[in-house]
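Right, I'll just put the structure down here and ask away after.
Note that one protein chain is taken out, while the other chains of the complex remain in position.
Coming up: subunit A.
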Amino acid sequence: MEQIQRKLAEYTASLYNEKILDEQFIQLQQLQDESNPDFVVEVVSLFFEDSERLLNELAKALNQTNVDFKKLDANVHQLKGSSSSIGAQRVQRVCISFRNYCDDRNVEGCLKCLQQVKIEYTLVKNKLETLFKLEKQFVDAGGSFPVV
């Protein structure tokens, strides 16, 4: 149990160190209580759904011959909002530069950013899934989260 706890703590710390998550995520965890025991997981799942939809939209929009930059910008804005709400900091950062390229109407840059966003998103998704798995293990082993 202690091992799991330690592993969990290390993993969490690494996520913050690598800037994959920021303190917004901590806030989310704070909101989880008895009345809302799966709050974080719910929010994160919603984030995954939303992001995948948005990434598809972005890829479709960039495939057009006449790229609709306004629509592109709107979608990136959404993605930025979602990622900042759950604290997916890296994704948010890429979204910011993505928006700059949209403003400059730079298709090359946008494509590059799209790649980057996908990478970051996949990364944060994997990390969060691992985190949840570890937490589940922890909870199953009888642990309970300290109030942060």
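Going forward, a residue touches a chain if its C-beta (ideal position, glycine included) is under 8 Å from a C-beta of that chain, and two chains touch if they have at least 3 such contacts; residues count from 1.
As a convention for this text, contacts and distances are computed from a predicted model.
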item	value
Which of "Transcription initiation factor TFIID subunit 13", "Ethylene receptor", "TAFII28-like protein domain-containing protein" or "Golgin subfamily A member 7" matches, in UniProt, the chain that is not displayed	"Ethylene receptor"
Candidate in contact with the missing chain, chosen from A:Tyr11, A:Phe39 or A:Phe132	A:Phe39
Residues of subunit A in contact with the chain not shown	13, 16-17, 19, 22-24, 26-28, 30-31, 33, 35-36, 39, 42-43, 46-47, 50, 73-74, 77-78, 81-82, 84-87, 89, 93, 96, 148
